[in-house]
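Note sheet for the following structure.
Heads up, one of the protein chains got dropped from this complex, but the rest are sitting where they should.
Let's turn to chain A:
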Amino acid sequence: MPTETMIAPGFSDPVFQSQAAFRALLAALSEPGTLQQVAGEIAPPEGLATATATALLTLADYETPVWLPEALRNGPAGAWLRFHCAAALVDDPAEAAFAVIDGAADEPRLSAFNLGTDQFPDRSTTVIVQVAGLEGGPAITFSGPGIPGTRTITSQGLRARFIDELHENNAIYPLGVDVLLAHGEGLIGLPRSTQIEEVR
């Protein structure tokens, strides 16, 4: 069997590794803008950051359709997700409960995903945006629930219009997607309730 079709292992201790990862995800989305770390205990498939792969192992299963960029979907990452999470991989971004996108790629826009409905805003997609770095980039300052005053992040490698997309996403609150920026073992949550205060 060629090595590129081999499926890498998932959690070695699913109960406790997923619990620890979930607390990092909960902290990320309840305290937007804080840098949270997941344990680097898994070897993610090609194309997924450790944080992305850990988040999907923790949250995705047969109840949650996942959207991946086509190259990832047809590669080892798709096979890995199907095997470990039994998640359906969908073509249409609007059908996804979870999605992984490249922060630098132009498509798809955040508004292409499921934004929820006015009566069920919880049905929106959670979008994991893989970026080139979570520190050392241009500063974006946020406010909103979970943030005492304001909080600033300096992530790198986000497409130019991403800021506008976040603005639009917040403007339709309580609808909208919830964003997780991921790089390496780090995660930053930007739920729809978070507003952009300043971009420098």
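Note that in this section a contact is a pair of C-beta atoms (placed from the backbone, for glycine too) under 8 Å apart; a residue touches a chain by one contact, two chains touch by 3 or more; residues count from 1.
Just so we're on the same page, contacts and distances are computed from a predicted model.
Peer 1: Assign the chain not included in the display its UniProt protein name, restricting the answer to "ATP-binding protein", "Cytochrome oxidase maturation protein, cbb3-type", "Putative ABC-1 domain-containing protein" or "Alpha-D-ribose 1-methylphosphonate 5-phosphate C-P lyase".
Peer 2: Not shown, but named in UniProt as "Alpha-D-ribose 1-methylphosphonate 5-phosphate C-P lyase".
Peer 1: Among A:Glu31, A:Asp102 or A:Glu197, which one touches the chain that has been omitted from the display?
Peer 2: The single option touching the absent chain is A:Glu31.
Peer 1: Just one of A:Gln36, A:Thr58 or A:Gln130 touches the chain that is missing; which is it?
Peer 2: A:Thr58
Peer 1: Which positions on chain A touch the chain that was left off?
Peer 2: Those residues of chain A that touch the unshown chain are 14-16, 18-20, 22-23, 25-26, 29-31, 58-61, 63-64, 97, 117-122, 124, 126, 145-148, 173-174, 178, 191-193.
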